[in-house]
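Structure first, commentary second.
One protein chain is absent from this view; the other protein chains keep their places.
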Amino acid sequence: MDKDYRKKESGSSVRVRRIIAYIVLILLAFLCLVWFYILFINATRSHQELTKGFTPIPSSHFGDNFDGMLHSTQPIVKGMVNSLIVAGLSAILCTYFSTMTAYAIHAYNFKLRKFAYTFILAVMMIPTQVTALGFIQLITKMKLMNNFVPLIVPAIAAPATFFYMKQYMDSVLSLSLVEAARIDGAGEYLIFNRIVLPLMKPAVAVQAIFTFVANWNNYFTPALVLKDEEKKTLPVLIAELRGADFLKFDMGIVYMTIAFSIFPVIIVYLILSKNIVGGVTLGGVKE
Amino acid sequence: MKKKSRSKVVEYNKWGYIFLIPFTLVYVIFQLIPLFTTIWNSFFENYRSGLKQIGPNFIGLENYVKILSSGDLWQYAGNTLIMWIIGFIPQIFFSLLLGAWFTDPSLRLKCQQFFKTVIYLPNLIMASAFAMLFFTLFSDSGPVNSILLQMGVLKEPFSFFSSVAATRLLVGFMNFIMWFGNTTILLMAGMMGIDQSLFEAAEVDGATSNQIFFKITLPLLRPILIYVLITSLIGGLQMFDVPQILTNGTGDPARSTLTMIMWLNKHLYSKNFGMGGALSVLLFIITGVLSIIVFKMTGTDTSK
Partner (left out) sequence: MKKKVLSMLLASTMTAAMLAGCGSSNEEPAAATTAAADAATDAVTEAAATTEAAAAETTAAVEDTAAADEGKVLNIECWNTEFQSRITDHYPGYEKVDDTTGKIGDVTVNWIITPSDDNAYQNNLDTVLPENLDASADDKVDIFLMEADYALKYVNSDVTLPLTDIGINPDTDLADQFQYTKDIVTDSNGSLKGASWQACSAGLIYNRAAAKEVLGSDDPETVQEAVKDWDTFNATAAKLKDAGYTITSSVNDTYRVYSNNVTTPWVKDGKVVVDDNIKKWVDDSKELVDAGETNTYDLWSDDWNKGFYPDGKVFCYFGPAWLINFSMAPDQEGSIANEGGWGFCVGPQSFYWGGTWIAAAAGTDNPSLVKDIILTMTTDQDVLKEIVEKDYDCVNSKSLLTSLATDDSFGLPVLGGQNPYGLLEEGAEKVDMSNISDYDQGCNEEFQNALKGYFDGNYASYDDAIAAFNKAIVEKYPDVTTD
């Protein structure tokens, strides 16, 4: 009797809880998406329509604004290309060399191994900002100011990516495989490229996406390094929108520029979303 | 025979060093050397004023004394902390809630993949573009004011960026929106790692879902919660993009949204290497202490 009563109660309470859960989820999803909806609407409206207040229906000036953006004083398309170059190369270098570093620690038993591992973990948390000053001085001396090199090459040394790769390697790479390859007479470098890397593919993919996104979104360092409009990456150009200049007063174009920098990422994300969301879980301890 | 194989192993092991070369080289050049020059700089008076270069003159700890005695650092640390807390409290609350719901088999929520995709989405958005977007949306004649006026909530536009509370709330809110999806997924991973038999046993004993959450899930999640807390705090200390662009670097209203990194950026920007160096070192010490805590908490086994 008592038990039956409990069960009924829990049955209806599950339903109530489920309804609450859906309401909260829908509200949160709304809070995540509404901004992008407004952005999309406003990117289709002309400056004059924008001054008249918000309407939820898109207007017909998408093309005009897009054209206006292409011909604005900011080389926004060039900015996107720059961002692609910097983020793409960083992602490639970062994942390749982080896997290599992880492999060095994983597969070989050398004297400084323990020290190297501890050291890399210890420096994982040092924010790039605190070394920015010395970094800027250094690259000024190296004549690398206003150059992509200081934005790309440092990606080779990425302790967090290394840590992720090491964790993954511990679970998938057995040394017997390496041994077998050695018996077949393969060189160490070849083993790494032909056997280890393909095995690490899932982790490499996840980390490549994260590194790409992190560099794509990075603002602090590029803002200090890049000086020419033609070399600036998207975040730096977007930040300039915030700074005032009398040639940028068409809000339709401003919205379009923001949309142009956000929506491609959203589209790519929706295509890859399963990998990305899964990747966060996989990496348990990232960042 | 035995001897030969040993020497072979040693020969293989030299590849450990070889494979470490790229990392070491790049790390030393682009991280370690800058770190030391930053520290070195902090003991000098060294800045540019227009076309003039002043210094470098060795002045010992004067830069540190200046920063620590003026009280500005604490004000900006306070700003940073307040905006971090505004974002972190709802972030951890909703992440726990959603994590519990998503992992609760009795709820059988539909469209889980959709919701997970949506809540993780803001994490990928360029913080600078997101901040610029919020700046335009919340301006006096922007869409948010326009909608609130149309709905009759407001009589006249509210100046979000003239109000200390509103600006801080917006920064906190943006951090919340950008990070709660990520935290949810991390916590879910933790929750799914909990032994299911514990839940079953509790249910047999007649525990309500609230009791299960507070008595079983939460205590077992402690390590990962602390990890989330500390990493989020370290991330919070580095807060820069959002307030920088939202306020155009001024940290207004009344410097109430000026974070520590924004302050550092101001010094870097005016090429005041002495003060910038001292400030960097102080930030380094603060994050260092927090990192040691996280290092201890996660109990990373370095001997493995």
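Each chain gets a letter, A and B, in the order it is written, and its residues are counted from 1.
Everything that follows uses one rule, which is that a residue touches a chain if its C-beta (ideal position, glycine included) is under 8 Å from a C-beta of that chain, and two chains touch if they have at least 3 such contacts.
Values in this document were obtained by computation on a predicted structure and should not be read as measured data.
Novice: Of the listed residues A:V153, A:M251 or A:V265, which contacts the missing chain in the full complex?
Specialist: A:M251
Novice: Which of B:T37, B:T136, B:T183 or B:S209 sits in contact with the chain that's absent?
Specialist: B:T136
Novice: Quick one: which of B:S128, B:N182, B:S209 or B:S256 touches the chain that's been left out?
Specialist: Counting the whole complex, the residue in contact with the absent chain is B:S256.
Novice: Across the whole complex, list the residues on chain A that are touched by the chain not included here.
Specialist: Touching the chain left out of view, chain A contributes residues 46-48, 51-52, 73, 75, 227-230, 240, 243-249, 251, 254.
Novice: Please identify, in ascending order, the residues of chain B that touch the omitted chain?
Specialist: Answer for chain B: residues 47-52, 54, 72, 136, 139-142, 159, 162-164, 248-250, 252-256, 263, 266-267, 269-272, 275 touch the chain left out.
Following the convention adopted for this analysis, only the chains that are shown with their structure count from here on.
Novice: Using the touch definition up top, name the residues of chain B that touch chain A in the complex.
Specialist: Answer in residue numbers: 9, 12-20, 22-24, 26-27, 29-31, 33-38, 41, 94, 97-98, 101, 106-109, 113, 115-122, 124-137, 141, 143, 146-147, 149-150, 177, 180-182, 185-186, 188-189, 206, 208-209, 227, 231, 234-235, 237-238, 240-241, 244-245, 248, 261, 264-265, 268, 273, 276-277, 280-281, 283-284, 287-288, 290-291, 294-295, 298, 300, 302-304.
Novice: Going by the contact rule at the top, pick out the chain A residues touching chain B in the complex.
Specialist: Touch list, chain A to chain B: 6, 10, 13-14, 17-18, 21-22, 24-25, 28-29, 31-33, 35, 38-39, 42, 51, 53-54, 97-98, 100-101, 103-105, 107-110, 112-114, 116-118, 120-127, 129-138, 150, 153-154, 156-157, 162, 170, 182, 188-189, 192, 213, 216-217, 219-220, 224, 234-236, 238-239, 241-243, 251, 254-255, 258, 261-262, 265-266, 269-270, 273-274, 276-277, 280-281, 284-285, 287.
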